[in-house]
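Just one protein chain is left out here, and the rest sit where they should.
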Amino acid sequence: MTSYEDFAGREILPLWEGPDPVNVPMIRHWAEAMGDRNPIYRDDAAARATGRPGIVAPASMMQAWTMRGYAATVEGPDAGARAGAAAGARELDGLLEKDGYTSVVATDSEFEFHRELVAGDRVSVREVVESISPEKSTALGTGRFVTTVRTYTDQDGEVVAVQRWRLLRFRPKEARAPRPRPAVNRDNAFWFEAAREHRLVIQRCAGCGTLRHPPGPCCPHCGSFDWDAAEASGRGQVYSFVVNHHPRHPAFEYPLIVAVVELDEGTRLVTNLVGVEPGEVEIGMPVVLDWLDADPDLSLPVFRPQSGIAA
Amino acid sequence: MSGFSGAAAIAGIGATEFSKDSGRSELRLACEAVLAAVADAGLKPSDVDGMVTFTADTNAEIHVARSTGMRDLTFFSRIPHGGGAACGTVQQAALAVATGVADVVVCYRAFNERSGVRYGLGQADGPAETGADSAAYAWLTPFGLSTPAQWVAMFARRYMHEYGATSEDFGRVAVVDRRHAATNPAAWFYRRPITLEDHQASRWIAEPLHLLDCCQETDGGQALVVVSAERARDLPHPPAVVLGAAQGSGDDQHMMTSYYRPRITGIPEMGLVGRQLYAQSGLGPADMDAAILYDHFTPLVLPQLEELGFCAPGEAKDFVAEGNLELGGRLPFNTHGGQLGEAYLHGMNGIAEAVRLVRGTSVNQPEGVRNVIVTAGTGVPTSGLVLGADR
């Protein structure tokens, strides 16, 4: 059985030539839609004035030359170019589909351009998997980031651009209400701001060094109002937990596991457990930190069983 | 015995009916309950010079006083922390009476908690306010921990883990409550007892809590009148003398979520209340003839029995299973049916039942009751009373 780790280095799209040569009408159409008035895309003389041989294509248009366009929607994903796709692509799609990652969104594109394209160039592309991430919780849903390298070549086989391309393949969340907003004030803002950066912190008294959570303005041990924040290791164990069934808040999936986790540092916090069924949770179970990006401005620490961590 | 023990007594009790939809304003419920209590005491509203209620109550003193015909008030006070306030209202009244600050103090609580704003639906959609009370919810509601049942379930799970208690042990508390309610015509669950099997078969609310571990929600009002013990002796009913009245807030106290203490199987604030009650009254657990223990959720009845000295830590499950809470048992418990069985009136209806027990007029009156211990809300800063027959 193939696993996600096995896909690194595998070709998922053999060399495939775009349907149209680089041409001025498509360039003009692109520049018009983008609102790009750079004369080198529409005026031969202006382009030559910059030392170019004539009209060039915008660098960012590289990928468009190899898009299948409307044909992809009519013929379906297995037709056309995909019919010639490597076995790797079909295997990867099958694996992703089996795990319910039915949705896709592009998250990163890193282009290095080797030369500008001019009318008449024929662009081909070949795609190889670089890496596939462990399952991640994102604002869109749970999924894996698939990173590939797309190499663009011209009619002579010369590389014209290299693109690192990252897609999130994910299980879409059901349309959910946003989670209840925390009331953020001067005493707790640091904690939620750190969480947005995926850092779990614990308030630490600057006077006596005592860690405290939930945070407060003043140390109950020494009375100091001075404090900083220590970064937690992210390891802990389940101290107690509940499985919520009723009432149901539209932000959550039920049954919902809420736990009090005791961190290795000694403080406890209320959190959610993920990657585990309600019936499998036990008090004392070792857990490790993960992050839930609930929505663009709310990230929350959640925990998953230590044994369930992917290598 | 402390300075004010024996100095004050509850002389009147009055309530509205307990329903799911009162059909009238909370202020009207408050006025009805207050007037009934004043009448039960054989007094007139104009005799009242003190008022105590909960900070959670929406019926400000002046509106109740103006509406019911009270005149000059020399004492008014409010107790915070939800249901934890119940017995604290009587303590305030007793202190006022004992020190001469007031002669007749009315304690009251009235709300449309079932047909209006329901606590049971949780705090998740609270308003965007960032005071300390709101910020405390920031550690809970974004994770979906937002209702009292869920908060209590977290304690219950740990209690089960450390002491080997089971869901059935919690269920036995509900069964006793409902058995007593079944013979109380004022109870919502009058004539509707349950079995342990019913409890086990009821649906999950927040594991390990079943539906039948959770109290109902109620519309209604309840009031009490406190006067000096001396004066109470001239009034129609036998006085229920306030032998002890205490409040308690523990170390590292949170609202329903004190999960950060070294141990969370006990209720330290209730232990604090109990020690004060016994010191004030000069009595001990062995002197208590009945108990009205706060029972919004069954699991926290067990550690109350432990904190109040009726059994050792971890042994409440055996104390309950041995039948000690039954009418013929060592410590008849929640003879009105408790909040699970009679009504959820934030603990105030339990104080009224304790008065009836001292008067000898409970519908489930055990033999020879002289002293009754009453507790208020658990998981929050709380309060307690020892009421006794005149001696």
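The chains carry the letters A and B, assigned in the order they are written, with residues numbered from 1 in each.
The rule is simple: contacts are C-beta pairs under 8 Å (C-beta built on N, C-alpha and C of every residue); 3 or more make two chains touch, one makes a residue touch a chain.
Here is the rule we go by: contacts and distances are computed from a predicted model.
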Hidden chain of the complex, named as in its UniProt record, picked from "Fe-S cluster assembly protein SufD", "MaoC like domain-containing protein", "ABC transporter substrate-binding protein" or "Pyruvate ferredoxin oxidoreductase, beta subunit": "MaoC like domain-containing protein"
Chains on display which the left-out chain touches in the complete complex: A
Residue, one of A:G141, A:G236, A:G275 or A:P305, that touches the chain absent here: A:G141
Full-complex contact with the absent chain, from A:P53, A:G69, A:G266 or A:P286: A:G69
Missing-chain contacts mapped onto chain A: 26, 29-30, 32-40, 46-47, 49-51, 58-61, 63-64, 67-70, 72-73, 103, 105-113, 116, 140-141, 172-175, 296-297
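Definition applied: only the chains that are shown with their structure count from here on.
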In the complex with chain B, residue positions of chain A that touch it: 179-185, 187-188, 192, 213-214, 220, 239-247, 249, 251-252, 255-256, 258, 260, 267-272, 278, 283, 294, 298, 300
Chain A-facing residues of chain B, complex: 120-122, 124-126, 128-132, 134-147, 150, 153-155, 157-158, 161, 203-209, 252, 257, 259-260, 264
